[in-house]
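All protein chains but one are shown at their positions in the complex.
Then we have subunit A:
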Amino acid sequence: MEFVEDVTTLGNTGTGLRGCRSETKRYITSPRVAETLVRILRGKRKSCQLFLECNPGPGILTRALLESGAKVIALESDETFIPQLKSLGKKVNGRLEVVYCDFFKLDPRSRGILTPPVMTSDMLFQYLGIEAQPWSKGAPLKAIGILPPKNERSALWKLLHDLYSCTSIYKYGRLELNLFITEKECRKIMANPQNPGLYQALSVLCQIACGIKLLHTESCLSFDTYTANGQLAKQKHRESLEQNLCFIQLTPHRNLFTGSLTPFNYDVFFHMLRQCFMKRNAKLIDHLHSLSPIDAMHILKQIKKNKDVKVIDMYPEDFQHLFETIECSKDDNYKWLYDDFMEDVII
């Protein structure tokens, strides 16, 4: 964080404080939408479920959830909403906990001094008194939120990194995320070789890691956008208004780490996919040459693909299979050309 001024070009994958200033956020302000969501999330259950709501803002959904009998932890990154939420909490005798915290900026990669709303997940979970659960167990809680509209993709990448490395929130178990995401992105993360135009590394990673369920679609018009400090912002772009937001459920697979893909080597998997999708129309074999010194033909034979197979012809499972094949190959000294040093290179 020492170089906050300098990271502008890096985009912000939740790394620094940057973005706090001019970031706009979407909030649920329509009671109708809130009702719909509660119906989807709660079904007919009456039990006292625990929800983690990210950036509730004015608290419309929070109220609806509380009314349905659930317990809610509200993580709000905008200080202006905090008093309002806290006063709501007082009415429901302890079923609402309000924390000044930015869910999408938990555990920034560059450690420095953290000042709220940026904090570590350890700080948060300790405060909330939530214990870590083993991966094989169910989720300790469900999170609900809206991906930050300006940088949906970087937020997704960050979540995936955390998930594959079993760190941050995923250190505490297989958290289920219920997120609003723009329809465009939603179609991308659910794409496969059948819609090659949308297919990308992010699609593969999401699908390998989680079960993705589309729960609901809602027009952007039903949301309000606020700038920082809780100012209501006018929505400028017509097209962004005509867009839909999809409410999707991301449940990490229980068996994600049962094969040879583990939090130990996930970065190689990430690297493999990014490198492959750099030139997505190229043949896989050409990429293999710059990924692994192992004989490419031999690998292809093992995963039962012919030598002309292209990157965009590979289904997510095929990629996982490919990775595990290389990772398990016995008799080669060097399996990958990738070296995690490269992540640190600074030019």
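Quick note on the criterion: a contact is a pair of C-beta atoms (placed from the backbone, for glycine too) under 8 Å apart; a residue touches a chain by one contact, two chains touch by 3 or more; residues count from 1.
One rule holds in what follows: contacts and distances are computed from a predicted model.
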Name under which UniProt lists the unshown chain, selected from "Translation initiation factor eIF2B subunit beta", "Tax1-binding protein 3", "REPS2 protein" or "DNA-directed RNA polymerase"
"DNA-directed RNA polymerase"
Per the touch definition above, residue among A:154, A:203 or A:320 touching the missing chain
A:154
Of the residues listed, A:126, A:258 or A:306, which one is in contact with the missing chain?
A:258
Kindly note down the residues of subunit A that lie in touch with the hidden chain.
2, 9-13, 113, 115, 132, 134-135, 154, 165-167, 171, 257-258, 260, 262-265, 271, 274-275, 278, 289-291, 293-295, 331-345, 347
